[in-house]
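Got a structure for you, questions after.
Left out: one protein chain. Kept in place: all the others.
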């Protein structure tokens, strides 16, 4: 096949695009390596749940030892790529910073695991269909989401750019739950079903909070600086302890939902709510006559 | 790299966590084997739609024969692992139970396929963008969802624990549609777009029902037993024949939506509705003045 | 294992199903080939973002040349399969039509890329959490969606059946955003979070439009022809330039949302709206007393 | 890295080389497809020896049916490529010729298998270390060689160019045994160890012949035509029934080794030998004094 | 394609072949699992030579621990399959026998490794082209051969059928060196180049022996029992310590080559040789006139 204009297309596509500040030459974190990193972290945190071959009691220590070495190698590599991608460092400097971050990350893994198990416990306590925690750990999407969020949040707090977002996007794609890595979330956090849940980067969520599918903890609007760029200030809600939010509700802006409140489904909420509140949608309308056709 | 505290992390992570009843040593169903099982079932049910090499008329019987043997092997294996994982059986007993279940499952496959084709037919009849059923079978996510649900529901009714949930979660991850394997759903069931749809485990859905994206058939609340554990009683809606529910509406609790009713979008509905009803959201408010900024 | 009724199942499943017009013998587009086609197109459009090995300045032209040849080969093959699948052509005729389409598609790639970069720019300008466009291109799901939509829409406008839908479904599965390939969308189009967004096939979206998660641009109802089949006429909304729609709102039917309007979240909207309008949900109800239990 | 002369290398290497009649544009048989073809043929001929999953009695017919269809598809494809590669045909003509060859090849498979089993039987009868035929079929390299030779010879006799040689070279690489596909070999043919065995294309080997490692049945010289090209005439030995040839012996030229003869090892033999002969190497020399050093 | 006689071929090929005692239903050792087993054993014996990621000093113990567990699992599985294949056991009995063998095999690994390193040392001491032992361990085929032989011989001495032969055949295919697993070979054994070397099952090789390519330590003939089956008695040579045999020499029968002897190349030797002997081939003949042509 001879494409008459293929040469023009070739020339157009092989020109680098610099108008928008796109760079083609930097290192980038690699999605496959991040996926392997997360799979290895999951294996260390939930040993035996995803392996065909089961480690014996004798050999579990060896498996974890090998896995931690592998995790450290992958984390250090992807952190270094992220620092370069973000333009923060070039090679010589990055090494020691990536080493430090990796060291702190590995040391934090047991605490991350403890938090993750509180989330699983919360799910178990709030779902009548669950018979034991093993079933939750094996098959509930919220475990995937919280594993990714808690790892990403740890890296975010250690100052790693870009990589945390890639980690939470992997969970977003798999589960439909989009938690920004910078969000602050307490222990015993449960989400049921979860598709469509969005938690913004400056949201603050207390302990024992429960969300259902389609809940948004979002921004109402955002300020722009003198050059018209949006500014990254606190703009997402605060949910205090033991708040429950039902499906498809949007809570927007830097509002505070007081502890022990219940927010019903399909609500659009942009103001503060005192503790122990119960909020539901206005009454739906019943149309007296059926007008035919498939629609309404 | 020498991690000063890596030994501590290693010790912490290689300790099994028994506080919450987590077991590390049992067999578990394996996600990759389940994926292969479902792909083989799909090939038997929709022959020629997903294969590069097309079977001739002469050899179709051979292909199906080989596939059924492979399905039986995988189902028996994963059912056995599920029985062990759920603590219901150890090896010798499990064999005959897994054998019985597998036998009944294979015998049920033609009926499952007939139901699945009614679903495809319903989609075709309700989507103006569709030109023929082959297009639906090839590319519509609802086919993936209903294949997984109908297989999972069959296994659930045969008494298999855990595995049905894994099967529906696979479809949930791929499509954003979360149908509990214990839900009861009639023939000619259609979902359009579907992301965010949730159908709870005690929901009962009639024939010729149509749902749009974001619809929840959920629980309003749940009872707890004396020890505070939630109890698995009927708590999700009943939708009678020919009900249509539009996008992002939540129907919660053990309510009944009478046949031939239409429920509009973005409604929060927690009460019974008689047949032939039409329900829509209360009127939105038009704010008289535009206040500037990107938000509202 | 001997299945007593396995022979019956085998016979039932190896019979082709012709009742519904299902054909088993035609060619079908292949999902794996389409995935490879899209990955190669992405590499040509966003060079260096997803590769482990980085091309030098000298060799970038060679890489793009090899990739374009590979894209052309895959597009031609899958277009031909799609034409056959849709019953529009058999082999000899199809060749020249598939060749023509492929030629025009390759020539259109630079323009598609320019549009895609306006979308990335729009995201960057509307998200306070973004520091530069490279981060958007690397990790935001909207890039995946718009890459797939803009490629699928190009193929749709060239008259290719089935394949465009497969391409947008791949993005739908990965992101929860469901844009019909026939929809018309202007430049600088941004979606944030996006899970649950649905844009119907006859929707018309202007320039600089912004949508949040869960927004539906859907049909209110549809006409049927004399035989009861739904008819494919304009039935989805028109959004003029600079419209913003917040999370979980449904806009249904052939209504027009005037330019510079803002539609709040969780609204059910089925009527025209003039330019510069601001629309929000009716006020939620605050229930005075808390009734206990986990529900509401 | 900037290679100063890389442009020159690039130009030199991307020029096609036509001096020697090398063509770059024709179709070629593909080694991976041939490997898959041979693996499938082996599975049909020796069912159960190389599979992890064992077919039941019920399903063996289905497995063989699927495998034969796959073999036919691969054979037809590779035969067509071979005909094109050899310049014998272009596409339209080739189809029917490749179809005919494939049909005859599939029909010949049972006879090929019967011959192969006589070879296995002969090995078993001549190796004191063997306990049963299953062990031979599972692990003896001569089975690989004879499977490849007998398939290649069948294709050669059906007039297929190039492909037979590729098939025997695969076995040559795996076992060190190089049998030309055009050679004529009777039933019950055994080779022990075999590395270094060479059997030329015009060799004729009777029934119940046994060779050891390193035996050459080669050409002594060859005639050239007026243009200096070698001519393909009978130039390799004839071994009559029940001949045994020991290790590392070379028999060269169109000589006849009479039936029931034994040729000892390390012999260089270029003349006819009557039936029932026994031929051994001339006596080695014993050097009276040891001269030191590691050599001789 | 319709094959007229394909049904006949199908029937012929799906009939099991029982004439020769071929069994289709037993378990068989699996070549891929054996390959993985050998790769893991090699990694444990030669750590760091074949891995991309290098273990730190801290983690080497963990790596070896994980590898040994994996080796034990694979060995036990393949030993069990071999016992079944050989008809020696069915499932319940086999378990404990396979367990015992596996236990003894793992305990023997350090001794096997010590022997293997003496072989590498012997190669280094006899090849002027070698600069250090690491080069030998990394790239010399004799290391592959001796690793496989010494592992296979260990399993053979533990009573495992079939599997040892599969292990040595893997090395035979890769290197052209065919050592029977039952052969007895001392320490510091070296082979240079090696293609075509054959060492029979009852051969006895002392310490510090060196062989070159093409050397056969074979049988001259073999006895048959009353039913005509060959009998497995000592029939291969004995080479005492420090014997060197040059290329392509065949030593056949139960003869003894005395210690410190040197046997030249291309010799056919079927008698005992006293210690310190030097044996070479009879003088070649120089033909006085050149007769033209390419041959001789």
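As written, the chains take the letters A, B, C, D and E, and residue 1 is the first residue of each chain.
Following the convention adopted for this analysis, a residue touches a chain if its C-beta (ideal position, glycine included) is under 8 Å from a C-beta of that chain, and two chains touch if they have at least 3 such contacts.
All of these numbers come straight from a predicted model, not from anything done at the bench.
**Q** From the list E:12, E:61, E:158 or E:255, which touches the chain that is not on show?
**A** Of all options in E:12, E:61, E:158 or E:255, contact with the hidden chain holds for E:61.
**Q** Any idea which of D:76, D:148, D:235 or D:259 touches the chain not displayed?
**A** In the complete complex, the chain left out is touched by residue D:235.
**Q** Which parts of chain C face the unshown chain closely enough to count as touching?
**A** Within chain C, the residues that touch the unshown chain are 53, 55-56, 58-59, 61-66, 69-70, 73.
**Q** What does the interface between chain D and the hidden chain look like in terms of residue numbers?
**A** Touch with the absent chain occurs at residues 1, 3-6, 8-10, 12-14, 16-17, 19-31, 85-86, 126, 161-162, 165-166, 169, 172-173, 176-178, 180, 182, 195-196, 198, 201, 214, 216, 218-219, 222, 228-233, 235, 244, 246, 248-250, 252, 262, 264, 266-269, 276-283, 293-296.
**Q** So that we can see where the missing chain sits, which residues of chain E does it touch?
**A** 44-45, 47-50, 52, 54, 60-61, 63-65, 68, 72, 76, 99, 102-103, 106-107, 109-110, 113, 117, 120-121, 125-129, 131-135, 137-141, 174-176, 193, 195-196, 212-214, 219-222, 224, 230, 246-248, 252-253, 264-267, 280-287, 289-291, 294-296
Quick note on the criterion: only the chains that are shown with their structure count from here on.
**Q** Where centres are the averaged C-alpha coordinates, which chain has the largest centre distance to chain C?
**A** Centre of mass proxy via C-alpha means gives E as farthest from chain C.
**Q** Hey, how far is the Cα centre of chain C from the one of chain E, in Å?
**A** 59
**Q** Which integer distance in Å separates the CA centroid of chain B from that of chain E?
**A** 54
**Q** Note the residues in chain A that touch 2 or more other chains, in rising order.
**A** Within chain A, the residues that touch at least two other chains are 61, 63-65, 126, 176, 195-196, 214, 219, 222, 230, 246, 248, 252, 264, 266-267, 280-283, 294-296.
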